[in-house]
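Here it is, the structure, as structure tokens.
The complex appears here minus one protein chain, its other protein chains still in place.
Up next is chain A:
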């Protein structure tokens, strides 16, 4: 009886939506098993943390108020008065940070295993764009509680745009909603954070996931010739269940982090107070922040901060274009140069991040 109903429902759907096509695709989808298979889990983990962000973000929207007068107090209200508000807000912050960390790992593993090579160039490009979207989420979300640290981080971060010749100034005014960081900036960042970026991200994410389905999982170049003989795991349900186990652990970790290390709210922003000692951005911007600190005031005839900003801008562009720059990988050859560049990049980011946290200034 039950089986009969199920096939009836399936038939009904199939006549209208051709669900059999999707189901037979899912039944055939496999994941190759080899010594680097572990890295296949990180994309799914990022996706899970993103969905946590969507759910907790919508919940926070019920109480958050995006004005300079009310933002700090509304977050205070969420964490002190609203039932489980402390939990939701802390999970939103922790999950955001874990997501960035997982994305770093996901992107670096794809980079070092050269999974961006033909025919997956566009999967890589959309992936890097998603990474930039997530950094945008991080930067805009950081300001929303309207505390002192966020105020100055936003001031510095947006001021960097001003170092770009010609378009810098109008772009700065567009971002800030005026010449200075004010309530207008907060309202704009709120709009970016809850409307513009979610729309962009959803669109690019859909493309990214669709391409992953079309192309299947990439096998590292060193094992590509054994791909046909390689052991494979059915995606559904075997691989998905393993994914789900990871997500369950992540959910537990988020709850534990939120309970043991609740995210701080800090002090309400005062535009007429000096920047506090020990000011720092989110950890994933630390390497850029530290570079800005160490750069001399002038490099050749240009101002230091302009050189730093243009340097990181070019790095970002280079990152997007990696599959097109790496001609050897495209031809299926080994490309040690790009491995070396990747390792150098990791070393730079890790070193400057550590230096940023260890060095005391005064």
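Here is the rule we use: contacts are C-beta pairs under 8 Å (C-beta built on N, C-alpha and C of every residue); 3 or more make two chains touch, one makes a residue touch a chain; residues count from 1.
Keep in mind that, in the parts below, contacts and distances are computed from a predicted model.
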item	value
Chain not displayed: protein name in its UniProt record ("ABC transporter domain-containing protein", "Rieske domain-containing protein", "Probable glycine dehydrogenase (decarboxylating) subunit 1" or "Simple sugar transport system ATP-binding protein")	"Rieske domain-containing protein"
Residue in contact with the excluded chain [from A:152, A:190, A:263 or A:284]	A:152
Sole contact to the chain not displayed, among A:243, A:282, A:305 or A:326	A:305
Sole residue of A:88, A:160, A:217 or A:352 that reaches the chain not shown, by the stated touch rule	A:160
Of A:118, A:293 or A:331, the residue in touch with the unshown chain	A:293
Chain A, residues in touch with the chain not shown (by the definition above)	152, 155-156, 159-160, 170, 173-174, 177-178, 180, 184, 271-279, 289, 292-293, 295-298, 303-305, 361-362
